[in-house]
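Here is the structure we will look at.
Missing here: one protein chain of the complex. Every other protein chain is in place.
Right, subunit A next:
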Amino acid sequence: MKLSKQEYDQMNKQASPKSKLLPDCLWAFFVGGAICLLGEVLRTLYGRWGFALTDAAALTSATLVALSAVLTALGWYHKLATKAGAGTLVPITGFANAVVSPAIEFRVEGLVTGVGAKMFVIAGPVIVWGMMASVIWGVIYYFIRPLMGG
């Protein structure tokens, strides 16, 4: 069967699943919101146990990262992510998943070029560009600080 590009696009469109924008967004909203709610509960608990505000926030991140690592290792995070999409990607648990998941997957390629290198396949770009942005902002801040009367 010979098809022009337009015909192919048309067929492709018909065969693709109907837009699931609304259910996708609802899943992302409730799962993402729930992860943040858990973060707020942890932050409140750590605050109540006497940790300073910034320490409580750092401990909250570390706890969520560890939790995400366990769920990733069990294969549950991936299952949730297929439903929740950005709801599991955007929170810090998604960043942890992006580190832990390739670390496990590429263990067979060794500890150095497998685990050590492939761990950064997604986290690497995030760290590189986050750091670039922060350095640029730091330089700008250094020069505008006198103007701000600081």
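To be clear about the criterion, contacts are C-beta pairs under 8 Å (C-beta built on N, C-alpha and C of every residue); 3 or more make two chains touch, one makes a residue touch a chain; residues count from 1.
Criterion: contacts and distances are computed from a predicted model.
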{"item": "Listed names \"Branched-chain amino acid ABC transporter, permease protein\", \"Adenosylcobinamide kinase\", \"Stage V sporulation protein AE\" or \"NADH-quinone oxidoreductase subunit L\", with the criterion being the UniProt name of the chain not displayed", "value": "\"Stage V sporulation protein AE\""}
{"item": "Where the unshown chain meets subunit A, residue by residue", "value": "19-21, 24-25, 27-44, 57-58, 60-62, 64-66, 68-70, 72-73, 75, 78, 85-87, 89-96, 98-100, 103-108, 111, 115, 119, 121-123, 125-127, 129-131, 133-135, 137-142, 145, 150"}
